[in-house]
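With one protein chain withheld, the remaining protein chains of the complex are depicted in position.
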Amino acid sequence: MKRKEDPRLIQGLGHYVDDLSLPGQLYAAILRSPHAHARLRKIDRSAAERAAGVVAVITGEDIRGVLGTIPVAAALPELKVPPHYPLAIDNICYVGEPVAVVVADDRYRARDAVDLIEVDYEPLPAVTDPEKALEKSSPRVHEQFKDNQACLWKIEAGFPDRAFKKADRIVRQRFLNQRLIPVAMEPRGVLASYDPGPELLTVWSSTQIPHLLRTQIAAMLNVPEMRVRVIAPEVGGGFGSKLNVYGEEALVAHLAMKLGRPVKWMETRRENFLATIHGRDQIDDVEVAVKQDGRILALKCRLTADLGAYHQLLTPAIPTLTGLLMLGCYKIPAVKIEYVGVFTNKMATDAYRGAGRPEATYLIERMVDLVALELGKDPAEIRRQNFPKPKDFPYSTPTGVIYDSGNYEATLKKALELAGYKKLREEQKKLWKQGRYLGIGLSTYVEICAMGPSSAMPAGGWESGTVRIEPTGKVTVLTGASPHGQGQETSFAQVVADELGISPDSVIVIHGDTQAVPYGIGTFGSRATAVGGTAMFLAVQKLKDKLKRLAGHLLGVDPKRIEMGEGKLVVKGKPKKSKSFLEVVQAAYVAKTLPPNFEPGLEATTFFEPSNFTFPFGAHVCVVEVDAETGDVHILRYVAVDDCGNVINPLLVDGQVHGGIVQALGQALFEEAVYDENGQLLTGELMDYAIPRAWDVPRIETARTVTPSPVNPMGVKGVGEAGTIAATPAIVNAVVDALRPLGVRDIQMPLKRERLWALLEARGS
Amino acid sequence: MIPASFEYFAPRSLEEALQLLAHHGTEAKLLAGGHSLLPMMKLRLATPRTLIDLGRIRGLSYIREDGGRISIGAMTTHAEVESSELLRRRAPLLPETAAEIGDVQVRNRGTLGGSLAHADPAADYPAALLALDAECVLTSQKGTRTVVAKDFFVDMLTTALQAGEILTEVRFAADSPRTGSAYRKLHHPASGFAIVGVAARLTLDATGKGSAVSVGITGVAPKPYRATGVERGLLGQTLDAKRIAEASAQATRGVEPLSDLQASARYRAAMAAVFTRRALAAALGRAQKQG
Partner (left out) sequence: MGVRISVKVNERSHTAEVEPRLLLVHYLRDVLGLTGTHIGCETSLCGACTVLLDGKAVKSCTVLAVQADGADITTIEGLARDGKLHPVQEGFWEEHGLQCGYCTPGMILAGAALLAENPGPSETEIRRAIAGNLCRCTGYQHIVNAIQSAARKLKKSGGRKV
């Protein structure tokens, strides 16, 4: 089915934040710190205030005691939480931290006035390397703390020390998961307006979480929550970067109230690079205990996460997801993980597509390849050997999660067949002899998604869904999920239409407006369909029961004998005895012939709390050739076999898989946020930070196996992040495999041409 | 995203433009296609007080051949160069190079003159201009003078253009018979600029010896240069893969390669040799095809 979202988007008729304008609207522009660490001595705003068109210039002093701090929802034992204000007060801790905001009558003048603000900074020494930051001699990012360690979190289960003693071999490796920049194509933006009559503050923001944002804005501004309305209009991509509460969201809302006029702020791409959350940035020191036959007995990891200067919403929680998933799709009985979160003078990291799971998958999938290399075994064989079998599900891991369902061998088998694995290995041997570097990389992944349940989340892991059949038989669905490209306006309409026996054209899905939609959690963690879709699915079941009851009443038969037909409700076995869908709907609203104790109207809401996460899985095969002269990586083939449970719309699933893989390709080959030692971001523009373009990307071959999830009635799992989680190690494994004849066992991401060339050159290729 | 204010002039003639330029001096910047200047202005890395838009002047956009000499107006866009039938036939090196600049949209607006006058050390055109032994025509109120490409590029972002001068035309000789050329490039994964860009043109004599060989290299050094060491190794020699490979090793002789996040000096030097060899090999193949 073609997407319902598309007609407006392909004609330029969708409305993203910057497409909205209100009468009397002002524009905000932000002055950001050029220093990574400094004390704010003095700000002279007089020239900016005098500039043409300027309405106000606000600094940290103006919001002291007025605006609350930017919230962190992650709860970890002994987590250090530095106060984090929408505008810096006293101290600066990263380049790009907001220092002042100008409000003017147009965006050009607002921008001009930013240059007129004079700030006297006292620069302080900065630290940008997380390991140096842990040293005693390091400058402290926050003076009030005795060191830069933000948190410490541990898992130990299944007697890892004993397992290491029993091991035939121990394989060790350090992996770096470099810092990434999400680069949603639409930067962030906020428009806020305060209507003093109804005392209503309306905030349009490019966000993945309108309801949570509303709660937090109310708290930060100290405004009653029912007087705040948040609307997520069209959102031009998020990838986790808009799963957050940003200072600008509160600041712009505050300005609109203070100035009594609507205020708009649009992030520039430069600001987006500096001051929208970053992703990854982990160092993983891993060792595994292995038996000669290939069985992996235990894994130990010390995980050092560079969290940046402040916590955003989930910053310190992301590496815990790495911890939970670290054993991948293998039955490894013992584990020991120590995660240290570190403050540095950089932008905060937080959830970026995959959020903790790409790091986990990367280290375990790389590690399994190293084990294969060490033992001289085929990487496919080592994987098979350590998979849990289908009968092992639900499978409880030593890290404390329960994999809901799976058949890992089946996806691997299918992927190897599609790729022609055996032939590829023969081809590889031939090319190696000719001095050409063909590599084949596998990644068999499992991921954790459909976030909830609530018990395992920082806050609410449920989702709301409302289905309302209107008196004319048209259907309005309200979902607490907040899709921004995933296509739930289509897939949800499909599900509801199927359930009610009507056309998807008769269904509209509303999301993103807190005044229209019951409280919800939002779209992230591949949860919208599995949790939000389930809420809606359960709500529509309530309405089906009601419709059947009413139809039975109207037809004079037991409601148990009624079933849903195409556009009608039919008596089982008597196809001629029926009432049209519309007749039954109208009867519910006219309310003259209702059964006893039957509520009029047709609206139902469900708040669905899942009993567990879901665990999609799959097997990806990547084939590369490395240019022996330049180190350039050519991806020759990419085969992805994913199992995300039942599939509602195959084309949408393919789209998610493609996009996810290409984001992973970006990390594997090019992307890297580089700060210098003074905390300057050297990759602060698209000129310097490469995201994949159409010509960098191979055609991707997709296929699926279907293992329904038992944790929700639709049997769906989620697929929004699978590609990103799976593909990074598949690509790196392929490149390392290509260079195996040179004795290469690991290469640090991104696999920049020069890095590979240096390996080739050093070994005299 | 938003440039600072400036005074704007859109002269209708070259004379008028020269007059404005003379009047406003160094406070003024010339606007050609805008694809080097406007991004810098939007980031406020450039804040000219005056902008003189050359886009309204007729007669600065042309590609023509006269007696074996090709001349191209400075306001000719990369797309026009790329798609010129005349150039594809008579000097295919330039369209091949133009096709490697930026992307379609950039090529539709960016101009030959704008790119050359900006003198980005990683721009593509300079390599080709050097290999073509092109001349740049610089016009001022005093008249015109020509500067050979080698002398036009003075340093990073610096050219031989003097105050009051406008680059108006580029000229060079069309390919003689049994000439082959090629542009080969290692592109920056983000910006698309050349980490290494090598333009090679060679002519074979009747015996298969290189009677003319020129190699222009961009991206490697603060300014584009002729790889004279490579050329010397091939001139008058019977050209084959082996000899080309040997000569290409001289690609950075006498040059101090740049170093940045994408490529160290060592890597740049190595790639200069690789891409020089690849460009020369392709050029040789094409020359031989003309048999």
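We call the chains A and B, going by the order they appear; numbering starts again at 1 in every chain.
Throughout what follows, contacts are C-beta pairs under 8 Å (C-beta built on N, C-alpha and C of every residue); 3 or more make two chains touch, one makes a residue touch a chain.
Everything quoted here is computed from the prediction, not taken from an experiment.
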Contacting the left-out chain: of A:K433, A:K592 or A:R699, that is A:R699
Missing-chain contact among B:I2, B:L94 or B:A247 belongs to B:I2
Touch rule applied to chain B and the missing chain gives residues 1-8, 10, 31, 34-35, 38-39, 41-43, 51, 53, 55, 79, 102-106, 108-109, 190-192
Against the hidden chain, chain A presents residues 2-3, 5-7, 9-16, 18-19, 21, 107-108, 183-187, 234-237, 239, 266, 268-270, 484-487, 651-652, 654-655, 658-663, 685-687, 691-695, 697, 699-700, 723
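Assume only the chains that are shown with their structure count from here on.
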Per the C-alpha centroid definition, the whole-Å distance linking chain A and chain B comes out as 44
Listed in rising order, chain A residues that touch chain B in their complex are 107-108, 111-112, 115, 268-270, 629-630, 632, 669-670, 674, 682-683, 685-691, 696, 752-754, 757-758, 761
Listed in rising order, chain B residues that touch chain A in their complex are 1-2, 4-5, 43-44, 186, 188-191, 261-264, 267, 270-271, 274
